[in-house]
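Left out: one protein chain. Kept in place: all the others.
To keep things simple, chains are lettered A, B and C as they appear, and every chain counts its residues starting from 1.
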Amino acid sequence: MGIFLCDCGGSLKNIDFPKISGDLEKLEDVAFIDISHSLCLEEGEKAITSRILSENINRVVIAACSAELREHKFVRLLEELRFNPSLLSLANIREQCSWTCEGDVTEKATELIRMAIGKARLLQPVERKNVPVNREVLVLGGGFAGMKSALELSRLGIRTTIVERKSTLGGKLKEVEGFYGLETSLKQMLDSMITAIEKDNNIEVLTSAEVTRVRGEVGDFDITIGGGRREFSLSFGAIIFATGYRTEILPQDFELKPGGNIISQLDLVEMLRAPEKLKRRPETIGFVLDVCDENSRLPTLSSLNNVLAVREKLGSEVYVFCKNLKVDSEGAEELYREARNRGVVFLKFDEPPQIYREDGRVTIKAKDVLLGEEVVLLCDLLVAEERALPPEGTKGLSSMLNIGTDSQGFYQDENVHLYPAASARKGVLFVGGCRGNLDLGRALTDIASAVMGSYSLLALGEAVVEVEKVRVDPEKCRACLTCIRACPHGAIQLLRVNTEKEVAQISDLACDGCGVCAAVCPAKAINFEGYSDEQILAEVETIGG
Amino acid sequence: MNKSIAVIGGGASGITSALELANSGFRVYLIEREAAIGGQAASFCCKATDICTKCSVCLIPEKLNEVAVHPKISVLTDSTVAGLSGKAGDFEVEVLRKPQYIALERCVACGMCAGVCPTEPKASRSPSPDAVPYCYVIDETRCLRLRGEKCNLCQGTCPTNAIDFDREPERKELSVSAIIVATGFEVFNAREIGSLGYGRYPNILTGLDLERIFKDQGSLKLPSNGKEARRIAFIQCVGSRNEGHGYCSQVCCKYAMRFARLIKYQNPDTQVTIFYIDLQTAGKGFAEFYDECRGVIRFIRGVPVEILETSGELEVRFENISEGKVERETFDLVTLSVGITPRKDSWSLARVLGINLGDHGFFDTKEPFNSIETNVEGIFLAGTCQGPKDIPDSIAHGVAAAEGAMGVLEKCK
Amino acid sequence: MSMGTDNKIIAFCCEKSAYLAADRAGRMRLYYPDNVRIIRVPCAGRVDALHMLRAFEKGAAGVLVMGCQEGACQHLTGNLRAKERVRYTASLLEEVGMDGARVKMVNLGPDMAQKFVRVVKDMAEKIKER
Partner (left out) sequence: MIIAERKPFEEIKNMIAGYKRILVVGCRTCVTICWAGGEKEVGILSSQLRLQSGRNGNELSILEATVERQCEKEMVTQELGDKVQDIEAILSMGCGVGVQTIAEIYEDKPVFPALNTAFVGMPEREGLWIEMCAACGDCFLDRTGGICPVVRCAKGLLNGPCGGTRRGGKCEIDPEKDCAWVLIYRRLEKQGRLDLMRKYYEAKNYRKVKRPGKIEALEA
């Protein structure tokens, strides 16, 4: 074992390096101890290189500054010298020792180095290997988000297969007339995308089809797709969920049954598409927001767009009842000001308004906060607020893949490390509405993230993995499923390894290196190289002297 | 056609674009104006109360370290873009770099130069604890040697002789095939609204001040006398949604509520009030947090216009819309939730690169719903330089810009 | 098995938050007692009751398991499992007649150097009393 100490240019005054090297030299498995001024610069690296090439040591301990700053340099240097970097053990004697105490900390520094030595003795080499990865991506959902993802991936040279539950592509945006201020109407945009997909031989489309079973891990998902007639299974490297969202006027949110003069945003869009067909032009239209879900951007954005379309096409009076207009999207504030200039009246309430039907018209009663008194509005048409819900198959698919959903039931746990498009399982990505992201602008950046995520994972057709860094010992494993249930990344499966019985098998690519499985395993069958029980206990035991 | 890309600005979105491109095999030049990368987001604090409030600030340090370490990214600190020529696929970017008196690759941040520096406060400034690259910087305005006097104490003691005073500003030519502009934003200068009294009274802070206080001290004390604040007010939409800035900055409601919850958590008997116009509570994972805040924080609809100091306390005059009359309330601390405004110098960068500015002063994009391509082919936008965004959206936007740039490169291959 | 004169504190620090906070405390030169030994773990969820008990066996007077904020763990439930395990280990210590408060779960963000130092000082105080 070779030990390198760095006194950071002599600035670590409260550590007596010669004393340390004196104490540690006595240990019989220590080949040499070098004291250098700056291991992180060229001269330090030259010193390490010459030492390693001349002495035949099988472990390296470096006591220097924080791993966060220097570990990568030492690892890269060792790789160049054909020395397996997993046999390197670090001790931080600067930020965590010399800089945290006035007095002499030689004794603490010695003990920190002893801990690193204790661990180094037990380190085992871990090889790196290229694992073939399937370059194809499965896109679930043929709406705007799904098609755009497939087109972007194909542009970067990756084959995709779109699986759409309905019989045609297009999804939710097929029903929306357009976005105010956007010249090309969404319909044209959708049609051009559909034709582009048909022409693109990088994209295969399976309509009225559904995923019935998912097995395998990232790089090689074995997915069974069932259509009406037959069921077949394909292999994919990654899965992008673009299953959109569903809107509904829920009875418990709105006592009055929709229909007649209470319509949804989509019905309003239908009407606007052909205003001349209307029997009677509605004089006044009322919008109600923030009644059932105060935290969604969708009602505000769709209302602002439709309100301007109504003023333009029907010219009827428009009143919007809301609590907090969600204008925190790009361009939303401009739409709000444009609407106000076009004569739309915005009324703000604190308690939700009472709404009831009266002789063919709808009455809305609410205490307006700005005026400070009760406002009663009689309108011919009321556009009720819809609640955005997760698509139908969410529960089934998320349990099939054992991935989490958030508090509103949409895909993707509420964890900042996953934003914007990742899931806890590597190779499973979410885009747009299905993860609760309902406005078009943000959905576009989701798509880019998912595309980049899968591109960097699969583009080369292979991925570098650390072979069996976390390994299950088939002899000890009782297949008690504890690790499979505990693994937050779904990286462990029950497989028939070379032995005859089924044991837990950890996929090197899907494993994110957290070690939870090694901690929960009741049979101590899982060895996490670098942080195995013995290695951690070796560090713990050094304090006993 | 060389596969290298220049990213201007090392903030949240800039480093994300750089990382995504580098991980996809491109060579990236990251041009950063300051001495360290990280931009504004790196100076923000974690606002968790033992439970994460999803502000994503903790993603930045990990990315910064990945960038500093990545073999395919070369970071040019203290650098600005002086000129541009060529077209998409073959740009020539002229970069001007301030003299590096302390060589980044030699400095081990041991602190001995600061030890011997005679000036007070030290001319050889230690970097902020999470600066990347973590190196000492010489402040020209205070260094005796750079002001012409004879002094090279630090040069003598530096163990890795990283200090060299006769280094000149460098001018570099970078040939790249695409450019991503990620120059970030400026916080609204609250002094511009005189009636709110920022700068006149010590106990009026802005959101940025709170970030720095919590980052350095971990808890909030009254700037005037260091005691605990009993009654705190947050005023929303300062510098957003008014005539000069016709947009919602999207971040102020959220950071105000996070701070309010954190303050309430640290000393529960403090009374916290938020004055707002429209409370923005949308976003992944924010609904639950909003319900939690509703029980603990007092929300008043109506934004104050004037704050005066009477007998050591701050008297806030505001129109309480719910009751429909003007009221006065006294607080011992007021925080102005300042919004996002375009950088003052984006005008000069726009002129150099030839890209247009939108009507709010942010860089303009080619068409609506395409938030990354500018009017010049091959130049893309990332992050808040294109419009107000919070940290998760800036990061996602950085990825989108990287994906856009890669698309151009694949096309001109 | 000596209790050790300057009784030691073992801090299992998650390398994504607590370990970075410890480094940051050093860079800010925030001084804290020198009887703390930091052990780097990939996630707080990696620390097992066995490791904590062995620390006490070897003379540690206090054990800190320091993970990310709840909801910000890169492995989603790592810190929640750690909290459970610390509660379990505390009950094991109570069974043996030791004070369960000697083992403590701490949630930290990567920049919370002050909180790291405060927690370490509190534990150092607590173990001095007995």
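Basically, a residue touches a chain if its C-beta (ideal position, glycine included) is under 8 Å from a C-beta of that chain, and two chains touch if they have at least 3 such contacts.
Given the structure is predicted, the values throughout are model-derived calculations rather than measurements.
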| item | value |
| --- | --- |
| Shown chains that the omitted chain touches within the full complex | A, C |
| Selected residue (touches chain absent from view) among A:R76, A:K476 or A:K501 | A:K476 |
| Options A:K257, A:R281 or A:R485, residue touching the unrepresented chain | A:R485 |
| Hidden partner chain, touching residue among A:L418, A:I447 or A:C521 | A:C521 |
| Touch residues of chain C, complete complex, unshown partner | 1, 48-50, 53-54, 56-57, 92-93, 95-98 |
| Residue numbers in chain A that touch the chain omitted from display | 476, 478, 480-482, 485-486, 521-524 |
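Please note the rule applied: only the chains that are shown with their structure count from here on.
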| item | value |
| --- | --- |
| Centre-of-Cα separation between chain C and chain B, whole angstrom | 33 |
| Mean-CA-position distance for chain C and chain A (Å) | 29 |
| Residues of chain C engaged with two or more neighbouring chains | 20, 24, 27, 71-72 |
| Where chain A touches two or more other chains at once, by residue number | 68, 414-417 |
| In the complex with chain B, residue positions of chain C that touch it | 16-17, 20, 24, 27-28, 68-72, 107, 109-115, 118 |
| Touch list for chain A against partner chain C, complex | 66-68, 92, 94-97, 99-103, 105, 108, 111-112, 115, 404, 413-417, 424, 486, 488-489, 512-516, 518-520, 528, 531, 533, 536-537, 539-545 |
| Touch list for chain B against partner chain A, complex | 20, 23-24, 52, 54-56, 58-59, 65, 69, 71, 105-106, 108, 110-112, 134, 158-160, 241, 246-248, 250, 253, 278-288, 290, 301, 321-324, 368-371, 387, 392-393, 395-397, 399-400, 402-404, 406-407, 410 |
